[in-house]
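Only one protein chain is missing; all other protein chains are in place.
Chain lettering (A, B, C and D) follows the sequence in which the chains are written, and residue indices restart at 1 in each chain.
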Amino acid sequence: EESVDNDQEEKDVVTDASPDRYLDTITILTRPQAAAPDEYETAMMIHDGLLELGLDVEVSAMPWEQLSDIVWYERDEWQITGWQMAARPERLDPDEFTYNLFHSGGIEDGYNFLGYNNPEYDAIAEAQRKEVDKEARAELVKEAQQIIADDATYHFTVHPNINIVYNSDVFVKDSITDMTGMGAHNIWTYTGAEPAGEEKDIILNSADNVQAINPFYISGSTDSWVTELVWDRVMRMNEDGLPEPWAAESVEWEDDSTVLVTLRDGMEWHDGNPVTAEDVKFSFDAPKTGEVPMYEPFVANIDNIEVLNDLELRFSLKEPWAAFETSSLAKLNIVPKHIWEPILEDLADKPENAESYQEEVPVGSGPYKFGSWKFQEEVVLDANKDHFNAPKMDRWIVRIISNMEAALGMIQNGEINFLATYMGDADLLSQEVEANDNLEMITSIDLGFNFFAVNHRLEPFNDLSFRKALQAIVDKEAITEIIWKGYATPADSVVAPSLEYWKNDSISIPSGGIDQAIEILSEAGYQWDEEGALLKPE
Amino acid sequence: MEQGNNDLIEVSDLKKWFYPKQSLIARKKNPLRAVDGVSFSIKKGSSIGIAGESGCGKTTTGKLLLKLHEATDGSFKFNGVELNEHLTREQMRDFRRKAQLMFQNPFEALNPRYTIYKSLEEPLIIHDLGTKEDRKSRIIEMLEQVHLKPVDSYLYKFPHQLSGGQLQRVVLARSLIVNPLFLVADEPVSMLDVSVRAGVLNLMREITEKMQLTTIYISHDLSLIKYLCDETVIMYLGSIVEKGPTDEILMRPKHPYTMALISAVPSTDPTIELKELNLKDSITSADNIPRGCKFQDRCPYAQEICLNLEPKLEYAGTNHTVACHFAEEIGGMKE
Amino acid sequence: MGSSLMDEPNVVKEQSNFSVTFKRSLRGVVDFFREDRFAMTGLIIYSVFILVAILAPVIAPYDPHEMVRINGQLQVNVGPNSNTYLGTTNMGRDVFSQLVYGARPAVLVGVSAAFMVVAIGTIIGLISGYFKGKIDTFLMRTTDVAFGIPFEPFVIVLVAFLGPSIWNIVLAMGLLLWRDTARVIRSQVLVVRERGFVESARVAGASHFRILFQHIAPNILPLALLYGSLAMGWAILTEAAISFLGFGDPSVVSWGYMLHDAFVSQALSRESYSWFVPPGICIMLVVMAGFYIGRGSEKILYPRLNQY
Amino acid sequence: MNWMYLIKRIGQMLLTLWVVATILFFIFRLMPGNPLAAYIDPTFTKEQEEQLMRQFGLDKSLMEQYLIYIGNLFKGELGQSFFYKDSVSSIMMNVLPNTIYLMLFSFVIAYVVGILFGVLFAWYRGTKFEAIGLVATLITRSAPQFWVGMVLLAIFSFNFNWFPSGGVSGAGSEFATEWEKLTSLDFYKHMALPSITLIIYLLGLPLLLMRSNMLDVLGDTFVEMAKMRGLGKYRIMFKYGARNAALPVLTAMAVGIGYTIGGNVIIESVFSWPGIGRLLVNAVTASDYPLAQGAFLVIAGFMIFMNFIADLLYGLLDPKVSVGGGK
Partner (left out) sequence: MDLLTIKNLKIHYQLKNGVFKAVDGVDLEVKKGQTIGLVGESGCGKSTLVKGIMQVMSKNAFFADGDIEYNGESMLAMSESKRRGILWKEISMIPQASMDSMNPVYPVVDAFVEIMTLKGGKSKKEAILRAEELFELVGIDKSRIKDYPHQFSGGMKQRVAIALALCLDPKIIIADEPVTALDVIVQHQVLTMLNRLKNELDLTIILITHDISVVAQTCDDLAVMYAGKIAEKGSVLEVLRDPKHPYSMGLSNAFPDLLKNEKLISIEGSVPDLAHNIEGCRFVSRCPFAIDQCHTLEPVVTEYENNRSAACHRAPEYRDLQQLAEEASVWNKVTTT
């Protein structure tokens, strides 16, 4: 009661405001509490804040599919929506976040669904792409982050913590690798983890089904875990978040747009055939056939690939590409030409493409071989002991457990020994880890981040000061404390704090809550009527 | 309105076949010939009894005459008007007022949620007869007629508060309250206790006589029919095997079935011994009717012809008809 | 011809006796409850919940969505205490208040589903059983179709399409649940229509309408009500299940929503039984109330039991 | 055997199936939103999108689509899953057996136990045993399934660690054949909790039904006569009572199997049981229409078929029907 009185004193109250100064009802889209409790609760907080500002607000919760459908395809229809950017290895390079998310080229049908349009920003985003000099590039990236903050483009909330729990009776403690921004659930852990006892199976959980095991199509995150282990890549992101040669012996930049790749000697496909430079060339050429739409953007800048001998090949780029290693060499799977070439040819004149093709027994060259796949139940991979980075464990088994409560129970009773995803209550998790001697938790800050996007095309979000006021309302500290129970880090940029090299840490964003919001709006000429409803500037 | 003859009811070759519900085990697929070609007529004001064994189609005949069933075939004239065809609303209303039914089970025949008054008033309301006061006085008059006195103590009772005999009187009153011409009484006393049965029977006899009602009594009990009816019809498996004046039928039956029926009736006189019945066990049922005489497999007198030719109802005396190839011989034998 | 009545063709408009009949059958229902302790228990449970639903704002100490602060301190995951009788949720909402408000959607869903079930089921059953023939065949084939549609999946699909609103859940249930009632009522009508008093009404010349609604309907009313009360339980259970699966109306605090909330917030692992158990018990009680009434009405359905 | 009747009933069943399939088609087609939304990646071009629409036949008129759909149904084709890029029927074949195992197993136990207690409760009507038992039954029947399942999980899996908490078999277990799976202890350990939950729920119906039928039968003359012949209690209870009262319960069982398949959604979700119910929920959540539609249709088909069986069973078992004509 009291605080309301205080607010009103500061507000600039007018009577008999003209009807067109009132704002429409604002609808906040969010996933339902079930699917994303944090997002939903944050939406409720924003709802309460806007309500207090004097707006008509409602929260509309809908399943992800429905929500993303609206946001993507009806770009004029939504106002505020909860969203998040997930951590993926290639996102360790700032390019994707800085360029794709905000470049005006993506306003129509790209990632810039919010309709942010700033030519000055576009120029910087383009420049960092081509800047092969790392230091100069870092400056550009930091500048971009500052503009994003100043324009109140995104309303960041947090980088969630990644909490991964493993059973120390099963795994030797130091053998688990925590990868920057990605957490302990990664290929280094799965190849490097050493058995501490009899148990030689890595048994982990996943909330989502495996949809396909296909080197050319990765639909869900669980799919990517499997493909990462079954197929090798030329490079891999290392634990510091930088690309390093994997299947390659070496990756040498001959100039700004020419790269020489030398493969390791003696690699073999799981069916016994040798891995050759031809296979690599095939893997990078395949997306250009049109049968592998998903990977097309990641080879678009490759001009041509020249096979020098069985182990060496040269990539020529159309123009300089700073993120080539991360976004292309460390992203595409190396697939066996002898298996896929006939398949692609066969698909060439059919409406289907390679994405819908499922091998009976997927064949890769990676550290794990395909074992079995029980639909909606589990995928079993067997260690490839002949691999250059052969796993220390025997099998890798991912169990599909959609229910978080169950997953938490299972890590305790030993049904799983590696809690690879946990979207539940982190507080609870750490208590349980505390209570169980054999459980260890590794916490890292997610590379990805959560935020609320506003539609820059629409009133009142096309007004910078309104967006700024909203920034003040989205109280990151409170969100971190109340909603995330402290198991997250407030976010202010698309670049995670863990990526120190790229992160601009001098960003400041208003966070003064409702009072500051009122102040910002008042300055910009907003007023209130006698009932407290917000009025646009005249 | 006055027709040349004075028959109120004329039935000719009336049939009702029931088609069995289908089921996976098709034990019986034939239609069940509950009433299979029945002809008779009833004079105005006279009473006729239908007797026969259980399941022979007595009730079905009664319901056909009240249009509670649609006849499969045949003709049924009421007061000269053909009723076995689609009737107009008016015709139907008229018929409903003139023809009434008295049910076997008085405990069932009244809506348990209606008071006696309401039950009696309903037909009057339906047929738009009289003002409220008229109706009330008519109800009181009717209850007095059926000897339910003092009337006041019955008017607002519910059926379950009355005894069987009292209920059957109410049922009678209800069927007579609209002044019908024709009444079908289907086993009107079989659910009643012996000691009260007599009272209801006497009452029916008295009232139908007084109102000049044309009545059909349906019963398997010949002694009842004898007590109430001028004429008797004996049915067997959906057909009439013998009909004629009651005394004539009981005294001089001509059909072997009628004979068996009569001799099977036990007497209250302990000195009279049970007589042996002249009858065989039967496997015939209404959905499995053989060629020839329906009674053939039970008849002790059956001969070649009975297996092939169905006997027609033929005169065997004044007003007395019988359907048996050997009626004369058998009837004679008895005497 | 010429009765004294016929001489005065004073036509009096028939007054609707339906209300009287209805009152009488209601009286039967009341007697039934009074006599049967099981049914009485069921009725009491229903009444209590309805009362709670109506008085929710009075009874509940907090708004169900409100994050409770005491002395400025956010009450998160606290156990039962004198401020929050059943403790709070992980977001600091008062469980007791949610429970009390939860009675509202329960009653709403229950009553409206029950109403739809009784209304649609009874009418279809009555008409089908009474008229037989083509109408019957058509209605029964329609019922077959309804029986061929799996209930929970249907509700899920429909709610997923129409949007997760409580009314859509009710609608989805209403579209299917009548099927049992219709079948049962139909078979009951088939029996009742052969009863003496119905035939006797036909002989008296009563119209179909009169026979259906004056003579038959009152006799199946108890059955319809029984099915209504069972449907009420069903509806509440279904709403809970749908909410649990995440297709519920996120803006309505129902018991199903509470359980769902508790579940995704891992109240179970946290051993917050005071959050997790009460909504389950409330659902159970309401559903059970329907069964209790059903068990009581055995006496109506199996009159022979009265002999023992 | 009345073949004509059988054919007619089969015809009726097909008609029902067709109507359900039609309703389903229109529900799925007429709802709002782009049916391919979940499928189309942001990186798709217009042409690719159109190609996809063609691929799934979504560019044709509604009527054409409907005819193709019905035509495919006749061929037993349920279409392609948007999500798994696989044929719906082959996806379904992966999970259907699991649902059937769980269901049949629970069903048999629930019905045996339910019938047994139904008989006892009827026999001991009016005693404390019955009163308590009945209240207990009503409680189990009223408790939300997911709630019971979660409580059981918390107690028996997480707390005591007696039973695994989800899935049909242990991690990485390999069975050469289905039969090997079905005969392994591991499988039954996994089935324990979900089936207990299901049994607790299913138990009520046969129990209550049996009880009331039994009460009915116990009032029949032949039971009284059996008592008069001085026969033993259990003989009367089972040979005379239960044997006669069970017939309607068996019919209910056929219908019940159909229902359970449809109602398994929740149990399968709670216990991560890879069955058709969970598949359906996932498909609906993922807007994978062909899959959702296919799963729905299979469940519906199963229910319709079981209803049909129940109908036939009723005709076979009900003495009144099989007597035909007799009173």
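Keep in mind that, in the parts below, a residue touches a chain if its C-beta (ideal position, glycine included) is under 8 Å from a C-beta of that chain, and two chains touch if they have at least 3 such contacts.
Since the structure is predicted, the reported quantities are computational estimates derived from the model, not experimental observations.
**Student:** Write down which of B:6, B:131 or B:163 is the residue touching the left-out chain.
**Tutor:** B:163
**Student:** Just one of B:153, B:271 or B:318 touches the chain that is missing; which is it?
**Tutor:** B:271
**Student:** Can you list where chain B touches the absent chain?
**Tutor:** 53-54, 147, 149, 163, 165, 193-202, 220-224, 226-227, 250, 260-274, 276-277, 279, 281-282
**Student:** Residues of chain D in contact with the chain that isn't shown?
**Tutor:** 126, 220-222, 224-232, 239-240, 243-244, 319, 322-323, 326-327
Keep in mind that, in the parts below, only the chains that are shown with their structure count from here on.
**Student:** Between chain A and chain D, what distance separates the C-alpha centroids? Give it in angstrom.
**Tutor:** That pair's centroid distance is 40 Å.
**Student:** Need the CA-centroid distance for the pair chain A / chain C, whole Å please.
**Tutor:** Inter-chain centre distance comes to 47 Å.
**Student:** How many angstrom lie between the centres of chain B and chain D, each centre taken as the mean Cα position?
**Tutor:** 53
**Student:** Multi-chain contacts in chain B: which residues touch at least two other chains?
**Tutor:** Counting only residues that touch two or more other chains, chain B contributes none.
**Student:** Can you tell me which residues of chain C touch two or more of the remaining chains?
**Tutor:** Where chain C meets two or more other chains at a single residue, that happens at 160, 246, 263, 268-269.
**Student:** Chain D touches which residues of chain A in the complex?
**Tutor:** Those in contact with chain D are residues 63, 65-66, 68-69, 72-73, 109-111, 201, 203, 209, 211-212, 217, 219, 293-294, 296-297, 351-352, 355-358, 371-372, 374-378, 380, 395, 397, 399-403, 405-406, 408-410, 412-416.
**Student:** Given the complex with chain A, which residues does chain C contribute to the contact?
**Tutor:** Chain C reaches chain A through residues 65, 67, 74, 76, 90-92, 160, 163-164, 246, 250-251, 260-261, 263-266, 268-270.
**Student:** Can you check the complex and tell me which residues of chain B touch chain C?
**Tutor:** 66, 68, 92-93, 96-97, 99-101, 103-105, 108-113, 118, 122-132, 134, 138, 171, 174-175, 178-179
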